[in-house]
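My questions all concern the structure below.
All protein chains but one are shown at their positions in the complex.
A, B and C are the chain letters, set down in written order, and residue numbers restart from 1 in every chain.
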Amino acid sequence: MKLGFVGFGAQAQENLVPCCLTLAGVEVLGICDQNPARRQDALKMLPSARVFSDAATMMDSCDLDAVVVACYPSGHYEIACQALDRRLPVFVEKPPAPSIGHLDKMIESARHSGVTTGVGMNFRYASVTKRLKALCEEQVNSVTLRHFCSKPTTPFWDHTCLLKSFLYSQSIHSLDFLINLCGTVRQVTTVGENIGERIVLTIVLTFQNGVTASLVTSNTCPHFVFDFDVIAMGSRLISSSALWSITVSEVGKAYHLDEAKRWSDSWEHSPLASGFERSGYAGQMNEFICAVREQRESEISFASVRPVYNCMAIIEEQMAQPVQALSRIAS
Amino acid sequence: MKLGFVGFGAQAQENLVPCCLTLAGVEVLGICDQNPARRQDALKMLPSARVFSDAATMMDSCDLDAVVVACYPSGHYEIACQALDRRLPVFVEKPPAPSIGHLDKMIESARHSGVTTGVGMNFRYASVTKRLKALCEEQVNSVTLRHFCSKPTTPFWDHTCLLKSFLYSQSIHSLDFLINLCGTVRQVTTVGENIGERIVLTIVLTFQNGVTASLVTSNTCPHFVFDFDVIAMGSRLISSSALWSITVSEVGKAYHLDEAKRWSDSWEHSPLASGFERSGYAGQMNEFICAVREQRESEISFASVRPVYNCMAIIEEQMAQPVQALSRIAS
Amino acid sequence: MKLGFVGFGAQAQENLVPCCLTLAGVEVLGICDQNPARRQDALKMLPSARVFSDAATMMDSCDLDAVVVACYPSGHYEIACQALDRRLPVFVEKPPAPSIGHLDKMIESARHSGVTTGVGMNFRYASVTKRLKALCEEQVNSVTLRHFCSKPTTPFWDHTCLLKSFLYSQSIHSLDFLINLCGTVRQVTTVGENIGERIVLTIVLTFQNGVTASLVTSNTCPHFVFDFDVIAMGSRLISSSALWSITVSEVGKAYHLDEAKRWSDSWEHSPLASGFERSGYAGQMNEFICAVREQRESEISFASVRPVYNCMAIIEEQMAQPVQALSRIAS
Partner (left out) sequence: MKLGFVGFGAQAQENLVPCCLTLAGVEVLGICDQNPARRQDALKMLPSARVFSDAATMMDSCDLDAVVVACYPSGHYEIACQALDRRLPVFVEKPPAPSIGHLDKMIESARHSGVTTGVGMNFRYASVTKRLKALCEEQVNSVTLRHFCSKPTTPFWDHTCLLKSFLYSQSIHSLDFLINLCGTVRQVTTVGENIGERIVLTIVLTFQNGVTASLVTSNTCPHFVFDFDVIAMGSRLISSSALWSITVSEVGKAYHLDEAKRWSDSWEHSPLASGFERSGYAGQMNEFICAVREQRESEISFASVRPVYNCMAIIEEQMAQPVQALSRIAS
């Protein structure tokens, strides 16, 4: 599996390239970045790779099996189109596209070219997510997810709007996590505020299967938080903190000393857990690479994140036009 | 402070009576219960107390400063009225009344008689709640509260409706906690389901000051859970688990080794913390008793829980008549 | 059960008196303290009690079933002797005696008078200790206990020696906990230092049944820590933190998803856990009061803490005379 990387920023340097290097049979032939200093960094890291300043040139001059793109959302769109034009499988970091319109074109283009696509949705593949799904067996009743971070506090990428930057860089992960867990969204209800550089949102998703998920998210926390509680069929409460540990409480389970209350089953990673499994990067790249090998659509295809973009569009709309009466006003 | 207790069930035996006995200057003169076995239990616990089978008789024959009532909601209403008729200060366990109509009569009666009233809202006075309030200084942005429990799974008290039983026995606490923390409610949005004996609700409260609170609550967890995350002004995240510990993360704070990320300030109770402070029972009873001594309205007066009853009525209504379009339907 | 209290300091005010008031059938008839202000406090707390400045006078003028003493170690000795002379059951806070010689006289006196005695060894009765014992069924292999605190940093009570003050006020608890859990001590090995006001000790106890316990203890921690790990037969690891939670890991146990690794059973107190059970004060006072009623020796009799005093004497000796070669010197 011969890969070419476009964009050698922090995400590529710290996660994507190292993660791919640890996967069986993967070779990195080329690295492309417009910044000369980063091309130097790339050569320091991988002396045997070829470096490029232009993605199309790399695609044309290396015999690549797939391209992995991690730059700007607008760049993601352009480079994905260049790859699809060449019938070259392409993986792009989130957000895969700067707007729902762009995403639709990418989906259409992928369908037309018939090659494998992928988006960087690592939370779906985190170790605790996989355990959660096995425990739930698709019988979730309710989810509450707390996703806190410290940025963005100014609009970035090509956006002029802070809220959009926040949704496209942060909420895309938590929304995708919830949709991947719960299924097709029926309703979106957004309450919260975006005053100055502070965003604090409560987003309630109701799904076609009756599940309710509430996402509380903000850019005002000094560090990254990703904690959730899931109520699942069989009267189980499944809680997880920091993608590190998971705790299951279950009505009627036999416990030590025959006590029926206050006992839980807890799991956490080994002190020596290493690599890219825990964070889901390994699972995400592995799914993409297997799909390329098997010439099939990946689980994380461009099309798979379409429902997330739809939610983000509704959230933007709801925040723009304060809904008059979401519900009866308390008097 | 001479107290008479009405109802000597588990809550009185385990929390209210022991808690009051540990407060300075409190004497328990009389205990009333219709059940002869419980009157025997009362005498075993407090040999010097007088026992009664009728509350009015106790009020008339003991020289009481106040009555503490912990029986059925309908009993709460009746006995509270009997006490107020006698101009006797009265504290009732939650729920103080079986309906909003009854509560309004109790409030009116209390206003007319001018004596101190109280309701068992201990969560307001838990140690972590007091720390939380001091940390926030009324500048909350957002709250997410998870309140899980294992009951009721059948209607109880005089209710025929499981949802009402759940709201009046469980949600009354979490709603009161949120209202006490955040202020006047502007909107209530309820999503969730009550199928058979299973209740899973997500309740979003928006407050007049712009704060948003989401309460996720269910009767499907084997044990009691009361965890919350609060985002407060100054870019602080304040988390608490089990009324035991509290953690504060704050943007820009100077930490060990000058690291700005991933450090938090944490507080938890002493291994030897004892008594009724942590759970808030001491604070609640102390506030009522001080108010009786000072002949003032207590912070936990009948009137103080009127907004909670209002919310519960809206929630019942929203669950009864599925709101058509809370928000734009995701297509 | 009519009790008289001697000493109305913090321990009596916050734990012993409130705890006893919550026990069935207990009445507090008298409170004795040499300090007039504290006698006023006692009357505020218990208006119906009689107050005294002299313990003997209280014993002679109230019809008491037992005396509870919480003052100075030298006072403990004197007042215990006065009570035993009157054949009055007596409970004393730790340390029960200012020296092993005094303790031996108290034990002899108790044996002669034949009345019930008790010492304030609450850690034996903490909720997690009771669970631990039930889980272990006396088949402990090894224990490590971390007991950290912030005092004493100057000699107190009538001691001139800081180490003795530390042992008699702090280590008495951890040593008693270990001896109560593991049985008869065979050897004591002390390493560590006491330089200036800083004490840092590692004490290894080996027991006749082959069990090893290591106690790491210090007066240099800002708050009280009481954490332990127990390895028990059946390849179980039982860990506890802050007398609040307990976690059991067990080789070969069937877990969720059939995973054999990294899962544990965890238990923690309810958010609403109140009263004096968790800290062991209720269990300790209850054992004493039951023993008085049943006219038997209590589990926490003066004699029961003799092995602890023996250990403390050995530790003092080992710290005074640096052992030359505890073991082969590493070259």
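The working rule: a residue touches a chain if its C-beta (ideal position, glycine included) is under 8 Å from a C-beta of that chain, and two chains touch if they have at least 3 such contacts.
As the structure is a prediction and not an experimental result, all values here were calculated from the model.
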Missing chain touches which shown chains?
A, B, C
Which listed residue, A:3, A:243, A:292 or A:319, touches the chain dropped from view?
A:243
Which of these touches the unseen chain: B:102, B:124 or B:269?
B:269
Had the left-out chain been drawn, it would touch subunit C at residues 141-142, 144, 146, 148, 150, 185-193, 198, 200, 202, 204, 206, 210, 212, 214, 216, 218, 220-223, 225, 227, 229, 231, 235-237, 249-253, 260-262, 307, 310-311, 314, 317-318, 323, 325-331
List every residue of subunit B that touches the chain not included in the displayed model.
131, 134-135, 247-248, 255-257, 259, 261-270
Chain not shown, touching residues in subunit A
14-15, 18-19, 21-22, 24-25, 27, 44-45, 47-48, 122, 223-226, 242-244, 268-276, 278-279, 281
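Going forward, only the chains that are shown with their structure count from here on.
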Give a one-word verdict, same or different, on whether subunit B and subunit C use largely identical residue numbers at their interface, taking over half shared as same.
same
Per the C-alpha means, the centres of subunit A and subunit B lie apart by a whole-Å value of 40
Taking each chain's centre as its mean C-alpha position, how far apart are subunit A and subunit C in Å?
53
Using CA atom averages as chain centres, what separation in Å is found between subunit B and subunit C?
36
Going by residue number, subunit A touches two or more other chains at 261-262
